[in-house]
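Of the protein chains in this complex, one is absent; all others appear in place.
The first chain written gets the first letter, and so on, giving A, B and C; residue counts start at 1 in each chain.
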């Protein structure tokens, strides 16, 4: 089989092999000028051709169900199949979003319980499940901060502080919500440079966005001081929940002084990443932001679960999507939370941290350089391969690509930007010691190769469906849609 | 990852990572001598370890969902996912076999309709769905023939005739049902040697087992004569329905003179083969065998579907399994039959035959030798590679193994035994012309290799998970169960 | 321990390697002044078996009869193969395909998706999803503001009956940047250009078919917008584009940006999410597209392969200057949609679209023939239609749900106080004639009994 085939290459004009297709309906009453006369480029294949094509494509993917995925900041842990089953029941799948609440008590109860559990584990006062991913949660959070300041007559506050090491969504979200971004520096130990922060904070400060553990993979020890500093200046604290896995059940963001946060349920609550989503990014807030929560929220009234909307929450920042966010993902997250329970949640943080510290130590013993050797690892840790780059000319990207040949997904590379040639490594709690040892073994092997046979790394990967891909060409000679061979030359502009 | 790992290699003592396990119940009231004191060798792995292991193993399989499978006699056609979905509904999956008929009308109606449809397409008078595969259908059939002769006071008939080319299950079934086997020869044109048959038939003949199209992949043109011959001698005709795909909707076995037959629903009715089952082998009979049908059968009484058992069919040969055969497979077959409908069934035979004849012709044009060049292909056809063996020392098995490297499953090899170095090739109706052309291309390429680079064939396969496996060693040094490394040497006796 | 593979021996060995005596020590950098979490209100863990029992009881509770609601979420048939494939672990559980060499499967699927969507909409390029139709409209508007060089206005004209749920969400999402959405008049159910002379708008948003199921005169709107130097943002239901004129061909020059929700393409309704939003545009605007884009390129051996491209638009590179903050999007649903479009194919999608239309037409004709109800707006409609019941539509809905478990439609009064007696109905290809006839009968009975004051 030609592995280069697209579904369009398999397609043949006038092949009608579907068993899925209703008869054609009449369109005769629709005026012709509303109808299309060109045929779209959609495949004409038989069902087994489609199944083979997509089954074969699936074999070309790494995935948690096949590989260790120590992708820092992404929390690629096991995605329980039971949660998938729970959400895939006909009663949930076939539920129209506008069904009346009377025949929606099942799903509403699920959402209500999830709100309660998330409120609890974050130590906040209320939760809205509306945002559809972490970044949308951030946006909801900053819009609430904005609404809060406006309600306080402080609409002039126009700056959001983010550490230089922050995830890209943080500054991007600040911009999207109409704020300016002020960066604060990170110190040599990975904690925020408090002196610099003092200079940045001011009356223009609307808030600060932080993760804790931070994107430097260490616990921000000055969090209480930072909280005081920003609050004293009239700003609010936003917690980026991407790293919640590290502290789940141990400490709550609410107790660190945060006013608002999002959770990435597709990280901490194990919903599958789907090759790029869907996720869910619920927001949790403390009392002063409750009036601004995005709608809808599930409430209880007359012994019945109900949607609370703009009637109940008149100062809400509004809806974030057409309906109620990614409900199917929320059901998965609830399923997972129910299976974990309170004991299980504490175990998440403990074993994620144990795994990260063990792996960090073993890598250090194997000669790799930790970015913050004097710090404890959290659920993840940073190593820098700058020595290897300097000595052997092998960059972090080469290590990343070669690692694929060991059936291990590359860790997050070159993030955060302030650590050169870095790997951000997050093993998660669901990986076994044997798997971690296999990772150390692969890393050590690569280190040997760097000395003895650097081409093994520079030309990696060797055993994947493709050799290293030319990203520069991809961006220069844009080829974004398939064209019949005849048209192909014409399109390339 | 070590591809040689078994689940037991991944297992670690005292790993308890299941989320699926109820608490332990008390066994304290069971006397100790009933309980086991050794621990069985069951895996102790986490769920993700199991998922990775079996996902990775799945990648080591060819399957219809990935490959063209021109496996003669096996009818490896597309297995519709819709049928799988239909059978996997909770109402069907969770139904206990001993549920009362009142709350089983859904499943009973399905079985009843399937009985009706199969009666119709076989041209027989009644159907029992009880047998769980083709071979069990054969057994049911011969037991009915035996019961019939006994009922006629002809219990002395103790011989079943099978052609030399017959599938192994035919003679094996004759033995299992207590009959002796008499072989009848096949002529040079692939049809039964009528003169020889006349010698074999006699007062001891209980019946004859035939497929039509036969295992020589041609239509037995003398079927009417054979029927007369055997019937005149007092014997009955058994039709092995494995090749029904060739004539579905075109002609009925009942109209060829057969008294009893089985169908392989996992062939003609597209239920998946599952890597070796489950299947279903319903039997259809004409009037004189109806009283002996295996039970249970679904009947109608008082506007309700009911099980008919030994009360209704007192002379039945009995049950074939603990309950009602492979009901889940029967539902899949019905789903398929409903989607095909009468038009679709006729298309099955027509396109299966078109594909086989086209492929035969193209291979012939490419220089391959048809076993019966003067005959029309049916849904399958035979080629012999004896020329290639003679000229290049390449055997059919080498071609078969090399074909895997083209992502094509090997055709049935060395069956029927009477054609040397043969391939029995059955493309089925669900394969496209492009796929057939790719097969011809692969065959031609191999033929070239046989001349220019025979090791390519002799050492094949090259691109599978394993090189050619040592079957002799497997049978000589039996290694049938995994043992901890320490024990391994001890066990090999 | 659910999901955690560590044996006691593992834990001891690991602690020893780290050089700590217990796990708690690993958390020693957390200041002691911060209270330890108290999860006592979180329930105790249960097994998968228990969890599935509880959740299946709830799911059962929510099962209802045939669905005649549309309003942005549609009850289509999804071939069984679609989710059998999309639920394979290899599609369900990978991360975003940043490591291209280990993600060719997902990347090729996305490339095929971009091709299908570009072609369906007759636009040059498509991204690989935004969250949904609502946030998609927001991204389209933000993009229009970035793209429109001829016009500095931050006003966006919403032309007539654009999905109100989309407008609400877009409002939330774009307001922060000072963008204002101005609504056209709705009275006749289609667009109304009431822009006072001279006032500038950055872009015009028009939906086809519109929220009421009506076909807008999109050619005219497009051409008019050009004269105002406004960009045209088209909101479409991709399923309908199998037969309707695609946005790229509207008017003389086509729409500039096209957004919508992909739910009709093989995504279950699932209470409204997860679904996916899509954005298509002309090649010249590709650098302003938010979200991920896959490009075809070659590998070092010269083979064709796929990779994420134009990443310089995205937050992880461009940070505060990115085209959007979007990161995780709706990849899995895009995979399902791509497989759906492959399996129903060119003809199949056309048949779905035409049957949705003819079913709805059958139902509407039947209902109107009774004389008891009438169309709220004038034709032509596609596969949704607002009917004036001459009584409170919400009450009728409640009656049908309670009596017959029928989801009768969307009572327009919930979004538009002026249409309290109108019911927006939709009959997809899944609705049988028997269901439509029963619906029609019970609906008319309900209207009559309400009219009689019962």
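By definition in this document, contacts are C-beta pairs under 8 Å (C-beta built on N, C-alpha and C of every residue); 3 or more make two chains touch, one makes a residue touch a chain.
Just so it is clear, the model here is predicted, and its values are computed rather than measured.
One chain is not displayed; in the complete assembly it touches the shown chains A, B, C.
Touch with the chain omitted from the figure is made, among B:174, B:383 or B:450, by B:174. Checked against the full complex, the candidates B:65, B:193, B:259 or B:388 give a single residue touching the omitted chain, namely B:65. Within the entire complex, the positions of subunit A that touch the omitted partner chain are 12-22, 45-49, 51, 55, 80-82, 84-85.
Those residues of subunit C that touch the chain absent from the view are 47-49, 52-53, 77, 79-80, 84, 87-89, 429-430, 432.
Definition applied: only the chains that are shown with their structure count from here on.
Seen from the Cα centre of subunit A, the chain whose own Cα centre is farthest off is B. Taking each chain's centre as the mean of its C-alpha atoms, subunit A lies 48 Å from subunit B.
For the pair subunit A and subunit C, the distance between C-alpha centroids works out to 20 Å.
Counting partner chains per residue, subunit C has residues 1-6, 10, 47-48, 79, 81, 89-90 touching two or more of them. Residue positions of subunit B touching 2 or more other chains, listed in rising order: 12, 19-20, 46-49, 51, 55, 80-82.
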